[in-house]
Every structure is written in structure tokens, then in C-alpha cells.
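This is the structure I want to talk about, given as C-alpha cells.
One chain of protein is taken out of this complex; the other chains stay put.
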Amino acid sequence: MSSETLKNYPLPELEYYKIYGRTDESQYPLPLFFNGSGIEVNVTGSELWIDVEVDYDVYEPWIFTKLNDAFMSRQMLTKGSHSICLFRGMSPSEVKNMKFFRELQAMDGDKNCRLLVKGFRSDGFFLPVSEKRYKLEFLGDSLTSGEGTYGAVGDNDWLPMYMSFSHDYTSMVADALDADFRIISHGGWGVLCGWDNDPRHNIPSCYEKICGISKGEVFESLGADKPYRFRDWKPDAIIVNLGTNDDAAFKQPPFTVPGTGETFGLRSNPDSSYNENDLELFKQAVIDFLFMLRRNNPDSHIVWAYGMYEYTLTFPITDAMNRYRKMSGDTNVAFLQLQDTPADAMGARSHPGVKMHEQAAKKISEYLRKRLDA
Amino acid sequence: MSSETLKNYPLPELEYYKIYGRTDESQYPLPLFFNGSGIEVNVTGSELWIDVEVDYDVYEPWIFTKLNDAFMSRQMLTKGSHSICLFRGMSPSEVKNMKFFRELQAMDGDKNCRLLVKGFRSDGFFLPVSEKRYKLEFLGDSLTSGEGTYGAVGDNDWLPMYMSFSHDYTSMVADALDADFRIISHGGWGVLCGWDNDPRHNIPSCYEKICGISKGEVFESLGADKPYRFRDWKPDAIIVNLGTNDDAAFKQPPFTVPGTGETFGLRSNPDSSYNENDLELFKQAVIDFLFMLRRNNPDSHIVWAYGMYEYTLTFPITDAMNRYRKMSGDTNVAFLQLQDTPADAMGARSHPGVKMHEQAAKKISEYLRKRLDA
Amino acid sequence: MSSETLKNYPLPELEYYKIYGRTDESQYPLPLFFNGSGIEVNVTGSELWIDVEVDYDVYEPWIFTKLNDAFMSRQMLTKGSHSICLFRGMSPSEVKNMKFFRELQAMDGDKNCRLLVKGFRSDGFFLPVSEKRYKLEFLGDSLTSGEGTYGAVGDNDWLPMYMSFSHDYTSMVADALDADFRIISHGGWGVLCGWDNDPRHNIPSCYEKICGISKGEVFESLGADKPYRFRDWKPDAIIVNLGTNDDAAFKQPPFTVPGTGETFGLRSNPDSSYNENDLELFKQAVIDFLFMLRRNNPDSHIVWAYGMYEYTLTFPITDAMNRYRKMSGDTNVAFLQLQDTPADAMGARSHPGVKMHEQAAKKISEYLRKRLDA
Partner (left out) sequence: MSSETLKNYPLPELEYYKIYGRTDESQYPLPLFFNGSGIEVNVTGSELWIDVEVDYDVYEPWIFTKLNDAFMSRQMLTKGSHSICLFRGMSPSEVKNMKFFRELQAMDGDKNCRLLVKGFRSDGFFLPVSEKRYKLEFLGDSLTSGEGTYGAVGDNDWLPMYMSFSHDYTSMVADALDADFRIISHGGWGVLCGWDNDPRHNIPSCYEKICGISKGEVFESLGADKPYRFRDWKPDAIIVNLGTNDDAAFKQPPFTVPGTGETFGLRSNPDSSYNENDLELFKQAVIDFLFMLRRNNPDSHIVWAYGMYEYTLTFPITDAMNRYRKMSGDTNVAFLQLQDTPADAMGARSHPGVKMHEQAAKKISEYLRKRLDA
């Protein structure tokens, strides 16, 4: 498909490149599990292609590219092996910086949804990729998976094309701070349970694996359930944007786990306030997660950034954080309240639109700049 | 000074007008104690003047006017009796809405700083002033006194001209929500103590008087220390923007109260964290203030809005609020974290510039609109 | 490649769709010659694919898509037949509006650069596409081909990926006015000659053919050099954004036409003013073009919109237009001066960035709204 003169560079034979996102780097081809997972190269030559493999049962991955840090393309990838031309016809002697990112979150609901990078083809030479100034880890739900950041207001299907990394606050924070980053997020998930009270849909349960969200044989073979090696990549800050779906769960009926028949449900009182015992479960989940984060990341600053969609759990979250601080003596944590989304700033799927992600990114990055530079 | 044909309307003889801000309405002339205190009329005629009396030892009051809700003038008032022309030459038959506001906070440091309204002069008729949709009470420090919202970046004198109601978030929130409002604020004051650890400089101690900030014989005679009648004006929401100066006090030496020799000081640890016992004093002050607010305002929604200048006390404030909620069972309170001011958005006196007040106003007014409309 | 259950809809068998851009509608597959050329459908079903054929020697076409009028994807198309999935997994019963646009201008320099639409595949039904409120024709150069609207500041290769319709003022004007549109533009071309004095590179010489820019056997066979049928699509307004390259030519050496050896060159005086005789040639070209436009479009409002990159030819253009008005008695023409691009608002290739296109679009669309609504 591409011109004859291009040389093939399977990843194992390529000296210089940078991987974004948690993955099992011993795999070939290389799996890009998460939104914001990707690969960056500096390369000369007139032409650059990337070779990928794609599969899924239901949800196809989308990708986007940046050339010299400018947005260049965004597209759906259908099943099969693809050679994607990233650029062609360029001045051969100039060094180009090319970034290739997965837009789509790791999908819990598709045991086959994968995007693997085999390598590049080019007529140029590859050069070292520079280190970023900071390392950031983002943990979250649909807000961190960029749900609704593409698509028309009023579009309401739950689909990959409406999710993104390119328009999400995470990419904006990373750009603003010149940061490397890793993201673990899934729409509808919480700290304790999912929006529908499904107790399996919580981020903490996935946190210590490479990609605990994606399950099944395929992902096992890709290394997704291997323990994640925290010591290899130590984030300067961990940004947790969770709670919005736990909040939603209080207004939903209980969930019965298929197979086990186990039932779980956060309860509201008749006056629509939340049941105190269930709130305590939620708070305990926050506390437990903070201990887990700290255990694995002794030196990282931890910021709980909450509020892009209702402020309802502000008190329970801060109560849990205050208790965690008291129990642990750990003061290297912070609470940031993001701006709630007014009706006229919604994007697709009744989720915050791009302008709200810009505001969230501004608050987080200004905070981190001050904190991390100090 | 004005034309002969104008009729004099001393306030006691005027049927229709609206007073903004806490005051002793039995006084004549009428004292405008606070920033945002003022008077509104609807009037026909070609010309309108207001008659005021002004005095001070050190700090002169400033005022601003709005004609039909558009900013028209802002000026210093020097000592003496003044007739100020608010408009002239207008189409006589049209009804004009005129608002006259004090820009300057109630001044603790000037026992003579007063602005009194005697009445109006006009060739028109006065008509009823319409009610606003909501009632809001703002309690705060320099951020609520608009310090630095006028003046060049780099100007650092502590002066009335740099303070304002016109560029403060309070006026923006009131406009956005079509709300009547009352403000009690003083630069440098806190919930527990002032920025310099002066334990007298806290807003709670003033809250139950008409104007507890301004002390001395002059203000006594003006009714400032009369108990405030809460039942006459019930706010839909109370916005408390306090804590920033208590935070500052932790980094200052202890304060010795002149006269009594009493010493007070919030302490930092050698590692620059804050002394836990002193933090507890602060938290207790927050809790006590919330009880005081609730006792006097059984039905008002209480929002603690904090963060325009450093987020440092987010955890102590939310801890205190969580404890208050538990102790009282009162859930009609909320915490809003405002946006910290980055270096390039500072106004005069190293205080947040107008753009930051716009952001604060946006967050508060969007929150209140959702909450109060519900 | 796509799922088995999709039905194939070759264009000739499809009842409902809308073509954007000048083309020879008798062709199958259907050529999309210009930037902004494209096809729109309303369709139910869960999945929609478009089948295209692509070829080129040098310059590959790029496309972008809009789903329900929201930007969804942008990508390069390499040589060959492609089935591109436009959406999948959607709620089958809902009607989706899908637009598929060519980003790349008609290329003078590539006798093979073509993008042909064969048809669609879907599991839904196609429905009628609604008419737009207005019809607009845009004639221009690189500014109208969106050159530099993608890509990093500092990127300077002359490449398809840096050109666009999606970020060009033309798409913004069309959106703002709810207008159908046709575009004829080529980077470097002028009214009289190209930026390098090439006398063949002028838009008027192409105007009366379907696509006079693209030459050679391939394009002949695609109908590009057929006479354009003006009576079939009567624009409400014609926006001419030309002159910037004629201006540049005055500062360039003469051009020798390959083959004929003919030489052409607009000259500057020693004081760097422009030679009067050559300015007269330029003015005559403007006048001739206005006559040509009017002959073919008796009722269209003609707007010369100039100035996004230097105002230098403002006087020669207005002089020519004033003379045309006098000669013709035609008053249905206007001159709009767009905003020159300051250094800090440049995009890639030292061309105006997206913000300048937004400003240009604002001026043009506000003007046209007032004019066409009158």
C-alpha cells in the first residue's frame, strides 16, 4: 500500500520511541489499552506510516494524531490490520515529532476491543524522544474518558466516537504542564460502584493491574492483568476524578450481579437525602483508595478533582479525605472542586462539553503548576 | 447649585425608594455603612440630584452609580455636604431607574468614616421600586470588599479607591440572579482572627449587630451597634467567603491586643504545616459561626465559598462543615471552592483582578441558580 | 470489511442525497473536485459506510465528516478503493445526518489527484435532505483553501494536510448562514496571475468550466472541463477573495511559461511602489472578472472580500470596482475588507490561523445576513 522505498521498523527493532499509557511493554505487537495510550516518535524522512492491528466485538477504537504538537487527524479504526499513513511528502531532512493516540477508553464491555501497534515504516531515521517535565496519572470515569466531547448536543448513543482523549481535560492538562501521563478511566464507574450500583465497576479494583478494566482471555494474553510495576514510572501527581457515578447510584435501584445473584445498592431516604450507612460505605471506599494510592505511590501528590457534574458528594469526599489525613498523617493530598456544568455548556450525551473540559484543565493545571513548581 | 425648579425630597418625605444594605432605617440622614449599601429610585423628570453628608478622619468613601442598570459614574466623596447630580437633561416623561452605591467597605480603622443620604432633588415623580427575585447575604474579607479590583497591577497602598463593590463578585452575582443583597466584609478579617492574628478582627463578632465593624460614638449614634433584625429580611442564601486571612495568620507572629495586653497567635510547625491545636481553634470558629448563622437564619441556604487566594484551608473548612453537619443535622449548607488566582490575573495590591471576580461570580451564580430554582 | 447485513447503495440507485460543490453529476463514480465538495445523506440504521476511489501522483486528498452537524473525523485517504465507516452501533430508528467533505482543494499540480464517491452501505433507509436557506459561491486562493488552518506554527511544507475546508472561513460562513456553497480556489493563484507571475494561474480562466483548475486526460474524462451550467444553481452571493497573490507577484521576478517561452511579470518601481501600467493590468483583470461573474450570474450579490493577508491592493481593487460599477451600472457588488493577520495569529505555513478565519467568517456572514435578509 505504501511506497516501495520505505523501510519497515517493527517495534522490537526500533531504538527510539516513547510509549504513553500503562501497558505490558514485553508484548509484541504492543497493546494500547487506554484512552491517551499511544506512541511518539521523532523521525526524519518524507513519509511515515504506522502498522496496527485492530479487533473488537462491539466497540471500535478511534485514534487521533498530532504532528509537531498540532492536531492533525482523528478517525475510526475498523477490524483488521491497517497501515495508516501519518504523513507523506514532507521535507526529508527535517525532524518531525509524531504522536499517535488512542481516543477510546479501555472497554469493560467488549472482550475483544483492542488496538495493537506493530511498528512504523519510513524513509527517514528515528531519533530520541525527549522526556517530559512531569508525570501525571489520571483516574476517572466518563469525564476522564472524554465522553460527550465529540458529537452534537442531543446525540445520546453510548458510542466510541463520542469519547476522546483529544478533547478531554486530561490532554489539556498534560499539554499545559508539558507532562507525560497515564490514564485509567471508564464511563459509568465509581470509587465504590458504578452508576447502576454494579459493585464490580469501581476503579480501585483495577488499579494495581496493568489494565484491570479489560477482562477475558484476549486481554490476559496481552498482559492486561499482570501486576502494574509502580516503581518504574512514578507520577508527580495523581488526579482522581471519581464520585460522580457513586452519586448517581444513590438514585438507582439495587443491582444484582449476574452469576452470583449478589445484590448491591446505595440507598436514598424518602426526603431524597442519602442513607447515612451507605454514605459511610462510599467514604470508606474513598479512604481505602487513598491508602492504596499512597501505598503504591509514596511520593506522589494526590489530588481529588471533583465536581464537573454536580457537587453533591463534596462533603462525603472531603469528610473521607479529612479522615484519611487524620488516620494516615499524610498531608500530601488535596481536594479540588471543578466547575459544575450548566445546561448550556453540555456536549453530547448530556456530558460536559469541550469548554467545561477547558475550565477543568485550567483549574487543575494552574493548581499543579504552583504545587509542583514549589 | 442645581436649578431652581427642582423639588426637594428629604428621605422621610419620600414614599418610594429602596435601601440596599444593612442599616438603621430609623435614622435620618440614612447611613450607608457597607460596600454595596445604597439607594434605588424610579423617577420621571429631566433631572435628579442626591444630597449626602460625608465625613472621615482617614479613609474617604467612594460611590458609583447605575442608570437603568448601566454603570455611569464612580467618584471619590470628600468631606462635607454634597449635592451630586445623578442625571440631567433627560426626557422628562420617561421613568429612569437610578442606583447609588457605596463602593467602600465599612471601615474598622476610621471612627468617622461615614456616608449619609439626606434625600433627592428632582423635577419628576417617584414611582415604586420593584422587588428582586432573590435575597443574598455576603460575608467576607478583602475579596468581598473588592480590594484590588481597581488600580494598576503593582499599586500597593491600602486605600479606598482600590476597593469596590462595582467590580466585586458580589455585584456580579446579584446582577446575574436579579437579587437584592447585603454585604458585611472587611479587608484582613477572618472567621477566627485577622491576617495579623488580631483576635478582634473576625466577622462573626459583628454579625448580629447592624454594623459591628464600625465602632465608636459616631457609629453608635448612627445605630451601627443596634441588634440586627434578622426576621425583617430573610436571605435565600448566605455566601461566606472567609478563611483566607485566618490562613495568613498562621504565618504571622502573635498579636498583642493594645490595652489588654492579651496575646493571640495561630502557629505553624517547623515544617511549615499548621499547628493542629490552632487549626482546631479555627475549625471551631467555623462551626460556631455556622451555628450562629443558622440560629439567625433558619431557612437560608448557607454556602461557604472559598479559594480565590490559595486553597490552603480547604480541608480544615470542609472538616468543620462536615462536623457541623453531623452535630446539627443541618444539611442546608454547601462548600464551593472558587478558583485560586494565578500570578498573571492579579489586580492591584496583589489581590485577584476583575477577571477572577467574574469567574468567582460565575461559579457562585450558576450554583445558586440551580439550587434556588430547584 | 463491513458487516454482512449491510445493503449496498451505489449512487445511481440512491434516491436521496445532496451533492456539495461543482461536479459533473452525470459521472459515476461521482468526482469531488474541490475543497468543500462532498455529499450529505439522512439515514436511519445502525451503520453507514461510504465507498470511495482515490488516486494521485503526489498530493493525497484528506476528508472530514460531520455527524448531525458536529465534527467527527478528519483523515488522509491513500490510493485505492476504500470503504470508510462513517458510523456504527447507533440506534437504528433515529435519523442521522451525515456529511462527508473533501478537505483538499482541486490540485493544479497533480494530474491524477482525485476522490470519487461510489456509494454507501447501510442497514437503514435514506431520507430526503433538506434545502439550505441560501446558496453561496466562494472564489479564492490559499486563504479559501484553508492553507495553514491545520499544522503547527512554523511548519512550512506545502502539503494537503495543512489545507482544509473544515477550519476555513468558507465552512464557518456556510454554517452561520445555513447555506449551500460551492468553492473554487487554489493556493498561489490570483485574478491576473499567480504569486510567481505565472499568468496561467488565475481563477477567472477556470470559472466557466466545471473544474478548470484540474487539467489532463483523467480530469477530462471526469467532466472537469465541461462548461459549468450556471442556470442550474444560482448563488445568492458570490464571495471573491482574490488579489493577495497578484500583490505578491509584484515583488517576484518575471515568469517564463514552459513550452511557449512567453514571459510575464508584474513590476515594482525602485521605491518599491508598484508599476502603474502593471497595476492597470491587474485592475483590468478585476473588471473583466466582474463582468464575467455578472454575465453568468445576473442576480447574485457579488462581494469582493480582501485583506486577510496585507491590505496592499485595497485601492487598486476598489478603483477597479468603482470603474466596473460606472461602466456597467451594476450596483449589486460590494467590497469587504477583512482583517489583516498579525504575526501572533499566524497558523502553519505563515498563513492566517483559525482565529483569523473565524474573524473573516464573522465579518462576511454578518454582512451577508443583513444584505440577504433585507
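Residue numbering begins at 1 within each chain, and the chains themselves are lettered A, B and C in the order written.
Please note the rule applied: contacts are C-beta pairs under 8 Å (C-beta built on N, C-alpha and C of every residue); 3 or more make two chains touch, one makes a residue touch a chain.
Worth saying up front: this structure is predicted, and the values here are computed from it rather than measured.
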{"item": "Interface partners of the hidden chain - shown chains only, full complex considered", "value": "B, C"}
{"item": "Candidate in contact with the missing chain, chosen from B:Glu53, B:Asp155 or B:Asp288", "value": "B:Asp155"}
{"item": "Hidden partner chain, touching residue among C:Asn112, C:Ser205, C:Thr314 or C:Ser328", "value": "C:Thr314"}
{"item": "Option from B:Ile19, B:Met90 or B:Leu372 whose C-beta touches the chain left out", "value": "B:Met90"}
{"item": "Residue among B:Thr78, B:Ser221 or B:Thr263 touching the omitted chain", "value": "B:Thr78"}
{"item": "Contacts of subunit B with the absent chain, listed as residue ranges", "value": "1-2, 58-60, 62, 67-76, 78-80, 85, 87-91, 150-152, 154-155, 157, 159-161, 348"}
{"item": "Contact footprint on subunit C, counting only the chain that is left out", "value": "273, 307, 311, 314-315, 318-319, 321-322, 325, 331, 334-337, 339-340, 342, 362-363, 366-367, 370"}
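Keep this in mind: only the chains that are shown with their structure count from here on.
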{"item": "Chain whose Cα mean lies nearest the overall Cα mean", "value": "A"}
{"item": "Euclidean distance of C-alpha centroids - subunit B vs subunit C, Å", "value": "57"}
{"item": "Junction residues of subunit B, two or more chains touched", "value": "none"}
